[in-house]
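Here is the structure we will look at, set down as structure tokens.
Presenting chain A:
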Amino acid sequence: MSAAATAISLSLSTIAKTSNPRSPEQLVDGLLRARGIEASSPLSTLAMVAALLAIAFIVVNCAAIAAGIFSWLERRIAARMQSRVGPNRVGPAGFFQWIADAVKLLLKEDLIPEGANVHLFRAAPYFMMVGFACTFVALPFSHALIAADLGVGVFYLLAVTAFVVVGVLASGWSSNSKWSLFGSIRSAAQIVSYEIPAGMALLVPVLLAGTLSTQGIIRAQGGWPWQWFVFHDPAALAAFFIYFISALAEGNRAPFDLPEAESELVAGYNTEYSGMRFSYFFLVEWGNMWVMSALATSVFLGGWQLPGLDAARFDALTGGAAIGLEIVSLALFALKTMSLVFVIMWLRWTLPRLRVDQLMSLCWKYLVPVSFAGALFVAGWMLVVRAAPVLDLLMRGALTALGALVVTLFVRRTLSNVRDVGDRLDVRGNW
Partner candidate 1 sequence: MNAAEIHARLSELLGARAGTLSAANKDEAALIAPRDLLEVCRALKTDDALAFDALMNLGCVDWPGKSEIELVLHLFSYARRHGFVLKCRLDRAQPRVASVVPIWSSAEWLEREQFDLFGVVFEGNPDLRRLLMPDDWIGFPLRKDYEEPESWHGISTVRESPLDGFVRLDELKKKLAASRAETVKAADAPKPDGAP
Partner candidate 2 sequence: MSEPTQKSLGGWARDVSESARSLWEGMSVTLSYMFKKPITTQYPDRMPLPVVHTLPTRYRGFLEVDMDTCTACQACERACPIDVINIDLIRGDGVTTPKTAMERFDIDIGKCMFCGLCVEPCPTGSIQHTREFEGAAMAFDNLTLRFVPDPAKPYPAYKPPKGADAYPRKPLGEIVRKLIREWDAPAPAFPQRDGQTPRPGPAEVSHVPR
């Protein structure tokens, strides 16, 4: 215990001392230096491997816990939106429901249907888990909290999220069930198609920031809304929506949940799964919400940037102020991401599902042309802005004001909805 406490205090002091440990590599390096161990020694390599394993463990568990909590959150939010109560028995407001469910699923029998391709059937959930957990490596959580600030961050994220489709395909095909096969084939077509608009939409912030690194893109933005890339110009705004829609489709979320459309395909690719393997699919689905929202927050909504605090000044901070602001930036990032997660859930409980042909036509006829045009527009706009910087300020201001106006009108509409059916506003009742 004492050793752990020493290690934690040592690492915290190291964080405080080394002004910006950008990566765990640097962190481990700093820790070893503090102990007087040279970077070239074999002990250092061993320590690095151990540290990476520890980080991997933390990342996977963070992902799983986030997914678990989202499962609770989604059920509560869905219940509220449907005028129901939702799970509220296990723990305060039913918060520990996800743990209870996980325990239940762990104890359930792991059924494998006759005629299934056993090995692939068993492996498919892990494919999905791997593809999903890998994304957490390059996702920034705060100013310093990132597992690895990769130089090809956005590219890496796009690459590993596509790995999920392998799991979906494998599970659907290996189940030896026609419904599962339908689901997996739908999923393959869907994810492959939506990669294109998603990639093109992400090109816009990459263009604006001039880097593929997620931290680099966040640093290119600012803390105030008008400094975010989403309000940079109309094309960036469109790119944000295109990315969001494509991410929904890639994550198999409603209204694009065709691969597991329960009213059509029973449960789609996971029809035949049970127990813990079944829960992996749902872990991935809910965890993916965090991934897509965090990425959207990073590249469009200013990430962890604190209003009024320049990234360079943040880097220069040391001591207690650095740690305090680190936590604030973490909270801000989480808040932004959670709002997007909420929107994803909200959409799911509002919209009907698209049909396959409509899904494809939405992608190829609407999103792909707009995203290409948007990327071109941004490139042109950057040239214009370079010539007349005042236009940049005007455009950002106008778009931010528009956003504020839309939100205000929407809130008023919602309040009038509450009044229309003769009910009172009541947020506290029956939690």
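Just so it is clear, contacts are C-beta pairs under 8 Å (C-beta built on N, C-alpha and C of every residue); 3 or more make two chains touch, one makes a residue touch a chain; residues count from 1.
Keep in mind how these were chosen: all candidates are chains of the complex that A comes from, given by their letters.
What you are looking at is a predicted structure, and each value in this text was computed from that prediction instead of being measured.
Engineer: In the complex, what candidate makes contact with chain A, out of 1 or 2?
Structural biologist: 2
Engineer: In their shared complex, at which residues does chain A touch candidate 2?
Structural biologist: Within the complex, chain A contacts candidate 2 at residues 77, 79-85, 88, 346-347, 349-351, 357, 365-366, 410, 413-415, 417-418, 423-427, 429-430.
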